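What you see is the complex with one protein chain gone and the rest in place.
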Amino acid sequence: MTSTQRTSFPRQGVRETAIAVKTRFQSASDVLSDCLEEIARCEDKIHAFNLVLDNQARQRASEIDDLIARGIDPGPLAGVPVALKDNICTREIATTCSSKMLERWIPPYNATVVAKLQDAGAVIVGKTNMDEFAMGSSTENSAFGPTRNPCNLDYVPGGSSGGSAASVAAGFVCCALGSDTGGSIRQPASLCGVVGVKPTYGRVSRYGLIAFASSLDQIGPLCVNVGDAALICEVIGGYDPRDSTSIDEPFSGLLDSCDKGVDGIRVGVVTELLAPASPDVQAAFTKCTDKLAAIGAKVDEISIPELSYGLAAYYLIAPAEASSNLARYDGVRYGLRVAGQDVESMMRATRSAGFGPEVKRRIMLGTYALSSGYYDAYYGQAQRVRTLITKAFGRAYESFDVLLSPTSPTVAFGFGAKQDPLDMYNSDIATIASNLAGHPAMSVPFGLGANNLPVGVQVMAPTLGEAVMFQVGAQIEGLAQ
Amino acid sequence: MTDQASRGKISREEVVHIASLARLGLDDGELDAFTRELGAILDHASTVAEIDLRDVSPMSHPIALSNVLRDDVLDECLELEDLQSNAPDFFEGKFRVPKILDEP
Partner (left out) sequence: MSSDSLEGWDLVIGLEVHCELDTNTKLFCGCPNSFGDSPNTNVCPVCLGLPGSLPVLNSRAVDLAMRIGAALHCDIRPSRFHRKNYFYPDMPKAFQISQYDAPINCDGWLELTTGKRVGIERAHIEEDTGKTTHLGESGRIQGASSSLVDYNRAGVPLVETVSAPDMNSAQEAKDYVSELRAILVACGASDGKMEEGSLRVDANVSVRRSGSKELGTRCEIKNVNSLKSLGKAIEFEAARQIAVLQQGGTIRQETRHFNEDTGETSSMRSKEDSHDYRYFPEPDLVVISPDEAWIGGIRSGLPPMPAERRALLGSKCGAGSPGTPSSNQVSTVVAHGLDALVLGALDDGADPRIALSRCANEAVARVDAALHLAPTSFSRLVTMESVGDITATQSKLVLGEMLDEVDQKLEELGGSTGGFGGYFEVDPEAIANSKGFEKLDNTTLARTLDDIVESNPGEWERFLAGDEKVAQFFVGQMMKSTRGQADGKAVISLMNARRDKKG
C-alpha cells in the first residue's frame, strides 16, 4: 500500500451511533476514543482539522454517558461525534476561518447551530480546515496548509468545506457541518465521496456563521449517508430570532421522505450543467439517471439557458458582499493587528498581512463591482441576472419535481492543478445557481470516475423542497450500492 | 478575448484606487497580478453586463421576507474580559488605536 492510497474509511453513521450510545451498546466515551484514535493515526497525512478538542470532547462524552446512566435521553444525536467548519463560532474555542487574520480570535459566543447540536447530545470533536474565509474550491487557500482527500492523498478534497468533507470521508467523525455559498458543501462532498446538503436559504440560522456572502451563505451537513443528513438538517434547522432572514416554517419529516421511492417523480436533467462535465463524470451520471428511470422516475432533459450567466453573476455578487463583510477585519477590536504610524496605515498593514491572495482578489473584485460608476453595470446587473435565473428555475419546476446534474464537472484534481482563478471558479459551475436562487440542493456519491475517484450527483429542488430532494437523494444512494 | 481587451477592463491605476478603498496595501507584483487577473474575471463578468435586463428587477435576497422585528427588550451584554482578551490594544476599558489623521 502506497502512502497515496486510501488509509481510512467512513465510520458508522449518525443514527447508528446514536442508537448504539442510547442503548448502551457503546458508550459515548468509547465512540469518541475510536474517533480520536483514528485522528491520531491519520490526521498527519490528511490535515482535516485546524483544532481537535481532545479534553473538552472527552468531558462532553462522559457527560452524555452520565445522562444515559441516569435514564435521561441526551437527544437524537446522543454521543455522536461531530466536526465543525472553522467558520462556525464556538464559545471559548478558537474560530479562525483558516486565516491569519483570526488565528488568535476566541469567540465569546456560540453559533445557533452549535447550541442546537449540543442540545441534541452531539459531541464536538474539532474545527475543520477550509479555504480562507470560505473562498476557494480546493482547501488549498487555507493559511494553515491544505487538506488532502482521504480517497487519495494526491488529490484535493474540494472546498471550501474541504476539511469537513475529509473528516467524514476519513472516518474521523460521523458528521461535519460546512457552509455553502456557491457549492462549498456539495463540491467537496462530491470529491470526497460523502453526502453534502445545502438547505434552502433561511432554513438553517446563519447566526454565528462567519459571513462570506450573506445573501448566499447557508450551513449544512456532510454525512456518510442521506438519512443521516436529513436528521442533521432537522436538528440544526428551524426558525431563529437572531437571524432576520431565517424562515419560520417547520423543518421536519425529512427522514420519512427518504423511504418514499421515486415512482412517478419527474426528474429533469439540466443540459447546461451536464455539458461541461468530463466524460468519466458524464458516464457515471448517466448510469445514475438510467437507473432512476428504471425504478419508476420520469427522467427527461431540460435546457435552462439562463444558467449560463450564473457563474459571472455569482463572481460579482459574492465578492461584493464579501468586500463589505470582511471590512471589519481592521485590527481595531479583535484578530490580527500589524502596527502602523497612524490608524489608516495600521488598518492597511493589518489587512495586507492578514488576508491571503484569494481573499484579497475577491475583496478587490467586490470593491470594484460596488464602487461608484460601476455599481449598475456589475452588481446591479448581477442582481437582475439572479432574478432571471430564479424565474427560469421556477419555470423548470413547473415540469419537474427535482433537477439533476453532476455536482462537480470533474472528479478531484491534483494540488496546484488550477492556478488560474477562473479555472478554479469553473469548479462551481453546477452548484452556484442554487445559491443564487436560494434553493436547496444536495450531492450524493454515485460511482467512480477517473483515477477511481468519487463522482457526485446533484439533486436540486425548489424553495422549501427538501422533502422531495431527500426522497430522490435516498434512492440515488440506494442505486449506487 | 484578446489580452488587449481584457487589459482594457481595469487599469493599473484603477487597481491602485480600489486597493486604497479596500485598505489593502499591494506591492508592485501584486498590483500587476491583480490588474491581469481582475481584468480576466471582469472580462468574463461582462457577459452579464451586456445582457438587456432593463425590465428585470434586481434580487437582493433569495427569500422575500418583510417586517422581521424584535421587541425592544434587553439582552445580555459581553463581559469586559471577553473584549480585552481579544483586543489588540485595550487601555482603560477602551480600544486603543494609533493616531487618527482624518475625520470620517
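All chains are identified by letter, namely A and B, in their written order; residue positions are counted from 1 within each chain.
Following the convention adopted for this analysis, a residue touches a chain if its C-beta (ideal position, glycine included) is under 8 Å from a C-beta of that chain, and two chains touch if they have at least 3 such contacts.
Since we're looking at a predicted model, the values are computed, not measured.
If you put the hidden chain back, the residue from A:156, A:210, A:230 or A:476 that touches it is A:210.
Only one residue from A:14, A:53 or A:111 touches the chain missing from this view: A:111. The residue touching the chain not shown here, chosen from A:324, A:352 or A:451, is A:324. In the full complex, the hidden chain is touched by subunit B at residues 17, 20-21, 23, 60-61, 64-78, 80, 83, 91-104.
Where subunit A meets the missing chain, the touching residues are 87-89, 95, 97, 102, 105, 107-109, 111, 206-211, 213-215, 241-245, 320-321, 323-324, 327-328, 330, 332-334, 343-344, 347, 367, 370-372, 375, 379.
We take it that only the chains that are shown with their structure count from here on.
Distance between subunit A and subunit B, defined via averaged C-alpha coordinates, is recorded as 23 Å.
Subunit B meets subunit A in the complex at residues 10, 14-15, 18-19, 21-26, 30, 34, 37-38, 40-42, 44-49, 51, 53, 56-63, 65, 68, 70, 78-79, 82-83, 85-89, 95, 97-102. Taken together, the subunit A residues at the contact with subunit B in this complex read 104-106, 108, 200-202, 215-216, 241, 244-245, 247, 309, 311-313, 315-316, 323, 327, 330-337, 339-349, 351-352, 355, 357, 360-361, 363-365, 367-369, 371, 377-378, 380-388, 390, 420-422, 425, 435-438, 463.
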